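Have a look at this one.
Missing here is one protein chain; the remaining ones are kept as they sit in the complex.
For clarity, chains are labelled A, B, C, D and E in written order, and residue numbers in each chain start from 1.
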Amino acid sequence: MPSDPFFHPVSGFDLPRFAGVPTFMRLPHVPPGHARFDEVEIGLTGVPWDSGTTNRPGPRHAPRQLRDASTMIRAQHAVTGQRPFEAANCADLGDVGPNPADIPDSMDRITSFYGDLVQAGIRPLTAGGDHLTSLPVLRALAKDGPLGMVHFDSHTDLYKSYFGGTMYTHGTPFRRAVEEGLLDPARVIQIGIRGSMYDTEDVDFAAANGIRIVRIEEFFDRGPEAVMEEARAVVGDLPTYVSYDIDFVDPTFAPGTGTPEVGGPNSYQALQVCRGLHGLNIVGADMVEVSPPFDASGNTAFLGVTVMFELLCAMLAGRG
Amino acid sequence: MPSDPFFHPVSGFDLPRFAGVPTFMRLPHVPPGHARFDEVEIGLTGVPWDSGTTNRPGPRHAPRQLRDASTMIRAQHAVTGQRPFEAANCADLGDVGPNPADIPDSMDRITSFYGDLVQAGIRPLTAGGDHLTSLPVLRALAKDGPLGMVHFDSHTDLYKSYFGGTMYTHGTPFRRAVEEGLLDPARVIQIGIRGSMYDTEDVDFAAANGIRIVRIEEFFDRGPEAVMEEARAVVGDLPTYVSYDIDFVDPTFAPGTGTPEVGGPNSYQALQVCRGLHGLNIVGADMVEVSPPFDASGNTAFLGVTVMFELLCAMLAGRG
Amino acid sequence: MPSDPFFHPVSGFDLPRFAGVPTFMRLPHVPPGHARFDEVEIGLTGVPWDSGTTNRPGPRHAPRQLRDASTMIRAQHAVTGQRPFEAANCADLGDVGPNPADIPDSMDRITSFYGDLVQAGIRPLTAGGDHLTSLPVLRALAKDGPLGMVHFDSHTDLYKSYFGGTMYTHGTPFRRAVEEGLLDPARVIQIGIRGSMYDTEDVDFAAANGIRIVRIEEFFDRGPEAVMEEARAVVGDLPTYVSYDIDFVDPTFAPGTGTPEVGGPNSYQALQVCRGLHGLNIVGADMVEVSPPFDASGNTAFLGVTVMFELLCAMLAGRG
Amino acid sequence: MPSDPFFHPVSGFDLPRFAGVPTFMRLPHVPPGHARFDEVEIGLTGVPWDSGTTNRPGPRHAPRQLRDASTMIRAQHAVTGQRPFEAANCADLGDVGPNPADIPDSMDRITSFYGDLVQAGIRPLTAGGDHLTSLPVLRALAKDGPLGMVHFDSHTDLYKSYFGGTMYTHGTPFRRAVEEGLLDPARVIQIGIRGSMYDTEDVDFAAANGIRIVRIEEFFDRGPEAVMEEARAVVGDLPTYVSYDIDFVDPTFAPGTGTPEVGGPNSYQALQVCRGLHGLNIVGADMVEVSPPFDASGNTAFLGVTVMFELLCAMLAGRG
Amino acid sequence: MPSDPFFHPVSGFDLPRFAGVPTFMRLPHVPPGHARFDEVEIGLTGVPWDSGTTNRPGPRHAPRQLRDASTMIRAQHAVTGQRPFEAANCADLGDVGPNPADIPDSMDRITSFYGDLVQAGIRPLTAGGDHLTSLPVLRALAKDGPLGMVHFDSHTDLYKSYFGGTMYTHGTPFRRAVEEGLLDPARVIQIGIRGSMYDTEDVDFAAANGIRIVRIEEFFDRGPEAVMEEARAVVGDLPTYVSYDIDFVDPTFAPGTGTPEVGGPNSYQALQVCRGLHGLNIVGADMVEVSPPFDASGNTAFLGVTVMFELLCAMLAGRG
Partner (left out) sequence: MPSDPFFHPVSGFDLPRFAGVPTFMRLPHVPPGHARFDEVEIGLTGVPWDSGTTNRPGPRHAPRQLRDASTMIRAQHAVTGQRPFEAANCADLGDVGPNPADIPDSMDRITSFYGDLVQAGIRPLTAGGDHLTSLPVLRALAKDGPLGMVHFDSHTDLYKSYFGGTMYTHGTPFRRAVEEGLLDPARVIQIGIRGSMYDTEDVDFAAANGIRIVRIEEFFDRGPEAVMEEARAVVGDLPTYVSYDIDFVDPTFAPGTGTPEVGGPNSYQALQVCRGLHGLNIVGADMVEVSPPFDASGNTAFLGVTVMFELLCAMLAGRG
């Protein structure tokens, strides 16, 4: 069923791209409580939060900058021909209000907000936030059992703890998610891992639990298509989450992030892998770790929203 | 009458300042056509347009950046104690959609938009746009006769034409406004004028028409209070427009502008002059020539919106 | 015939690269009216103009920044061994003075300036300017009939109009050029096209008129050599124009542009395609859409002038 | 007693200012456990921590950047003639290692570290950190009873709580410090307060407890000397802490901070007020809220360390 | 005698300020050897050289950036009404080509170039270069005996040597100049001196030789007019050199410099002091220590050329 025109974005032929109150992809702003909230099918949501960051901060500023950059997105996917905003009712749901000085409180706020989306049948496309954001989101989405996950990152985020026992940081979300039964480790694949290592504690955990890690050397040797083919096989047809840490991409293409690791994919490959997600049963997706204070040119944000557009099209593949 | 709570901004105690879809001062977004449009008393409006710029461009990006910075504005004026958002229904009316490749078309769009505001009894507080913005705004506001004007700027913007006869640029708006009967030159005062000069054509026009020019040397010698006392005397009790070119301020304090002139007021004086406007009969005000591409730190935008908050309080002095 | 020593650039062994009044590639400044104007064979010309820009502005500042960066260019092409400044009389012709507040006036000034070059037998290598620049240049160059064109860009620039009927913007020049008979669409190839799309109006026009579009996916799949071999076949031996929009290159390599599209060629490929132009009958070439306000590092300008050096060598292939 | 030569900084006549491992003011690095730790009299200490920040983050990066900038500091105060490094054994004690994802843990680490300094008879000069840093420092320093405080800031930092009951943020440290008996409110003066206000809850608390607030208007009207004369009278001869929030200074002079408020003192006045501290009984001092990610030029850091040098000289006034 | 129209700058009414090959103040480029070289009266000359810099480098890039910024300068002085380009034949003489890897060779090249100016009766207005630039210039200008000097700086530049005996750095030029008899110390005044000190070796030399030092505290206490009145008395009617180190100005107003010292004059005072030079017998002037790599906004360059325009007007006071 085609989307309702209320949910169509403003065109750059009508209003120049630099004009207007910036919402994600120029969609209507339909926060919880809005009269048409229940009609939303895909909810673009911001989580401006970085309290789990152990290194350089900044993702608290990402949703706003991503909204700003997203006015450059147009209506049609150039390769697939998809017109996603006509295929489903998409809307900007606004931001979850975090508590920057209280991690547990913020996690509860996020899980609660996403619980409402699940309740309303809205699939979320999230603009984080640091990577700890994914944990409270998964708590809401995995209510009916563990999910599979395709995870793009230069880090595994599978560490046990930091700083002598701190369990909730952006380096630990997926360790927690496996422990809490939110993810099925046999249906998890991590792509792009690289950089010098503390030790092998994270990869040992992955190996012991059946998480598939595709390091960057393998990624470049086999190529994006082959790797994504394997990714589709790993997660299969069951409900799957997609988590995209912008530091998956080489920091030259995405400097605006907190823990850059050189030697990563370029921006073409950053988009290419998303096209490999088409056909999956995607219950939600996120774009995390964009840090505007380290993104002087704004290019990271523009790449980030272009990836979000690709993720949106992947979530809608097979429709419209 | 206190304002309706619908028109109250979001507090930074509830939602962190970096969160949320950014509207001017976190006010509700009430564009023309919105159900509560007619209840608005002060309309904060963006005019993202810089086609009249003869030098470095960029003000087309100003409304968006000013909205972003404006989330730092809180509810109460520290010196006067005013709580402007409780004193009047204030709202973000959105942007006038310009045509960046057609000056006459854009001017018509602006005049038409502002005509609707006048019709609805909304006083506009504008975020330009280059200084040509003021001309189509004045065409809407001066329907009942010429206005007085307090004009802060380092330039007179009184030139006859540029580039061999081009009549509409950001260097000519007030020459046109006087010619078109939108301004009463005897009730116009220009404050902060400085910088090397082409010739004396603009100041000769001012002298011939009774426009009062306070050059920067006089401004510093007499001080902001004395100058503003004179400004109030010049415009008197009749309807008055306030036009604030950010290049009035020294470019170190406001680097994000197209035609900087060194040796200007500091940021304290930038605010101080606004307090000298209290008591005037202000029918509209604008903040123009903010150019984000030249404002790497974003400080110009933050100063710009702080001035806008001062202008808002001046527009509401005597209320609430 | 070797060039006259008057037209030889200053060497970095004699004067450090950071010294001296910057002209294009340190060539002599020979504006129209100069005693040796008629001896010039290749005229490097600036068109500091961006009034056709519908998005982020800035190319009005490009010629000056490109001159600055161009002092890094040395005398010899490393791969072909060409010494272009010895092969032909090259000179910096200065800038066409545009009227930033009047598009038709500016187009006339440009066409008139280039008409003088044609008259003097000078082949132009232009530093724009936004992409609308190419239209008035083509009006001068295509006096004897439609030209072929090799066009590097991420956009087709084939739209009919913007903002409800505006015909002259940087998104429409080649639609106009085909309509005006300046280009033979059957001899036009566009390379690098990508990014989300408004609709298919531009590509439908291309298809209907026989314009060949090589999208980025095909470019990467087939590789630069194969694509350029086809490009040479498309334009053949007849007079051909080369138009190089810097946004052809990935915005990480060329951030200083107004409408970036991620996922493009890298800087090596940016040069490689120019080498594929050798052998063509090039009557003029341009480098457009460089926007210094968005090029904090200056790298876009340096890439831009390196491409200009490649274009110059392509224009002179077979000589010296 | 003159200081031991071991504690003399490296001179810029011997080693260029850009060379060498950067310690604060090129002093020796004498962390706890070092053989000469007990000989230290003034300990320059970093607290790289910003978890209490409710707005833009970044002070976690301040100690490192301040060390870098501090290599510009030379041996002698130009006005007083003091040579502080010869008057007392000064050293860089290194950084307190915070836990960026756990506020209570970090506060305990800081109080414990400073407890060791107190134990060793070392007076601390701290490079924060956001303003919450001052609270755990005061907990260590005020072991023998409440302290007086001279507080430079544009904010009172006297709020009760944020985000629905969060008690420990950079907006609440001095409310907590009064409640905990670490500060004697009758001996506290806050200088430079400005900016739009949430409400009057903070200033009401100040009024009720006898805290003296000098708003920026009074500061400019009376001048730095008169205000500092009053400050000396307020704190008297008893033990006093000096807390210097860099946002006291106008954000044009100190853009690298999280919550800028325009209209503040210039850099000359920023130093002048420190000279007004001479003669006080200063038990410790801090420089907080420097945020390098927002300090593109590094000027904030240079101003910050110059203020630290002034604070050091104030701590040593009457010696050497 | 009015200047020849050949020497008139291009007007911004004819050619937009961002267009054209940038020469100083848009004057004709008349290097030595040019047919009209001997007609020049004031020669604006670049010395792109920073080999004497002991701290952060960059002034080698200053002449080019100053030329770029100087296209903002217009024809008439707003306060005095002077039209300097009509009062004397002014021209851009180009740059002295330095040898960046050989200090003595570079000094000889500079002295030789300026010797030719002296020979031709051209008074130089120099854009350095670090402050060592002034020494080889003075060697050319002081051929007939020691000169007086008004010196604006935050440093005395009177040190004996650096790094164990190196005599030629930007911290020693005026020590050398006094020793070589190029300056009459009794006719030298240094204004704006500040910052922490190594020791008193430089000020002791000043005191012993009768050089007058006006420290910043005195400058602010007495005010620019009183200080400049004294400066005029110090140098009297005899031939005088003016040397303006941009670090005289507060680094917030002029961040683009190598050895910033906070707490200096603002941009208005930076211009004001130049007006206090009118009436002096100025044989040459320079603007030094502008460092573009540290001037992200370009504001330092714009302030620098505005000061150069003021210096030019001071050199021509009493004419036209």
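Here is the rule we use: contacts are C-beta pairs under 8 Å (C-beta built on N, C-alpha and C of every residue); 3 or more make two chains touch, one makes a residue touch a chain.
Just so you know, these numbers come straight off a predicted model, no measurement behind them.
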{"item": "Chains still shown that are in contact with the chain withheld from the display", "value": "A, C, D, E"}
{"item": "Omitted-chain contact residue, chosen from A:D38, A:E217 or A:D237", "value": "A:E217"}
{"item": "Options A:F24, A:F85, A:F174 or A:F294, residue touching the unrepresented chain", "value": "A:F294"}
{"item": "Sole residue of C:H61, C:H77, C:H155 or C:H278 that reaches the chain not shown, by the stated touch rule", "value": "C:H77"}
{"item": "Positions on subunit A contacted by the hidden chain, ascending", "value": "54-56, 162-164, 193-200, 215-217, 220, 250-252, 255, 259-260, 262-264, 266, 294, 296"}
{"item": "Positions on subunit E where the hidden chain makes contact", "value": "50-54, 56-58, 60-61, 99-103, 105, 162-164, 166, 168-169, 293-294, 296"}
{"item": "Subunit D residues touching the omitted chain (full complex)", "value": "14-16, 18-23, 29, 46, 48, 60-61, 63-64, 67-68, 92, 94-95, 97-98, 100, 296"}
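Rule of thumb we're sticking to: only the chains that are shown with their structure count from here on.
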{"item": "Interface sides of subunit D and subunit E: same vs different residues, half threshold", "value": "different"}
{"item": "Per Cα centroids, the chain farthest from subunit C", "value": "D"}
{"item": "Relative to subunit A, chain with the most remote C-alpha centre", "value": "E"}
{"item": "Whole-Å separation of chain centres (CA-atom averages), subunit B against subunit D", "value": "39"}
{"item": "Touching two or more other chains - residue numbers and ranges from subunit E", "value": "14, 16, 18, 252, 266, 296"}
{"item": "Chain contact graph, described as a line, ring, star, complete graph or other shape", "value": "other"}
{"item": "Touch relationships between chains, expressed as pairs", "value": "A-B, A-C, A-D, B-C, B-D, B-E, C-E, D-E"}
